[in-house]
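Okay, so here's the structure we're looking at.
Note that one protein chain is taken out, while the other chains of the complex remain in position.
For reference, chains read A, B and C in written order, and residue numbers begin at 1 within each chain.
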Amino acid sequence: MIDVVYFAWLRERIGLPREQVETRAETVADLVAELTAREPRYAAAFADTASVRVALDQSLAGFDAPLSGVREVAFFPPMTGG
Amino acid sequence: MIDVVYFAWLRERIGLPREQVETRAETVADLVAELTAREPRYAAAFADTASVRVALDQSLAGFDAPLSGVREVAFFPPMTGG
Amino acid sequence: MLRVDAAAFDPGAELNAFSAGLTTAGAVVSFTGIVRDTPAGLAAMEIEHYPAMTGPAIAEMQTTAARRWDLAASLVIHRHGRLEPGETIMMVATAAPHRAAAFAATEYLMDYLKSRAPFWKKEIARDGTETWVAATPEDEDALSRWD
Partner (left out) sequence: MLRVDAAAFDPGAELNAFSAGLTTAGAVVSFTGIVRDTPAGLAAMEIEHYPAMTGPAIAEMQTTAARRWDLAASLVIHRHGRLEPGETIMMVATAAPHRAAAFAATEYLMDYLKSRAPFWKKEIARDGTETWVAATPEDEDALSRWD
């Protein structure tokens, strides 16, 4: 079980801010493929992964990063602070 | 007659902030030569002209600038505002 | 110093408080970001953030800035939630013995806050249209000058 959190338009498209996912995905990319296959709202959220950023346990990571030992995966668009 | 004003250590060395000078100097350099010849306190103030800046009627100028039509000449060290 | 909060703050009071404690640093630079109206007419800006990540991410930027430049202190205040035009979104201030360091560190923190602090802005127009503010290539490019 892994916590998955969504922000901004990813949260809006998927329709929830946080969920627990039962997965054996080895990498972020594997997890995205699993979610995308689940339901159209996930497919809509991850349609353009070039616009999606990832953090593993609150640290920025790439789509090829392994999920082993990770408790929380966050998906969000490029940040717009300041 | 021309107004001559002094600031910072030039004012201190010459011993006054402002004076009227009767001169026929054609350039700033001529005026400095006249003043320097006058008294040791002027010679002390103008000993190192590389450290002296000039303004003619409140605009920065060089030592070769003509004095024709100028009402006020200011001598001061490099500025240290801010 | 770092504060992430939905509450409004007073930039002038923060600047004075920040400056008050300084004994060796004569140069203080601040940046204040204010919600601007838009050509379409802006009702409000909503700022979402990732609470578990925001504090650590900004604190790391401040630590890096303090390592790169001779700083006496740095301050970051960033709001989240709903803001109306004219309200202050955020503020950065740095203090240093020399002004070049304070300017550089403040620009560095701003560039990193723009693109690496987990905030997302949504503009709500007066006609109700909602638009997520897009990151710009310029904001991403601004980071490369610090490499």
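The working rule: a residue touches a chain if its C-beta (ideal position, glycine included) is under 8 Å from a C-beta of that chain, and two chains touch if they have at least 3 such contacts.
On a predicted model such as this, the values are computed, not experimentally measured, just so you know.
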> Can you list the shown chains that the absent chain is in touch with?
Replying inline: B, C
>> Across the whole complex, list the residues on chain C that are touched by the chain not included here.
In response: 10-16, 19, 22-37, 86, 88, 97, 99-100, 102-103, 106-107, 110, 142
> Since one chain has been left out of the picture, which residues of chain B touch it in the full complex?
Replying inline: 5, 7-9, 11, 55, 58-60, 72, 74, 76-82
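Throughout what follows, only the chains that are shown with their structure count from here on.
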> How many angstrom lie between the CA centroids of chain A and chain C, rounded to a whole number?
Replying inline: 26
> What whole-Å value do you get for the distance between chain B and chain C if each is reduced to the mean of its CA atoms?
Replying inline: 48
>> At least two partner chains per residue is the criterion; list those residues in chain B.
In response: none
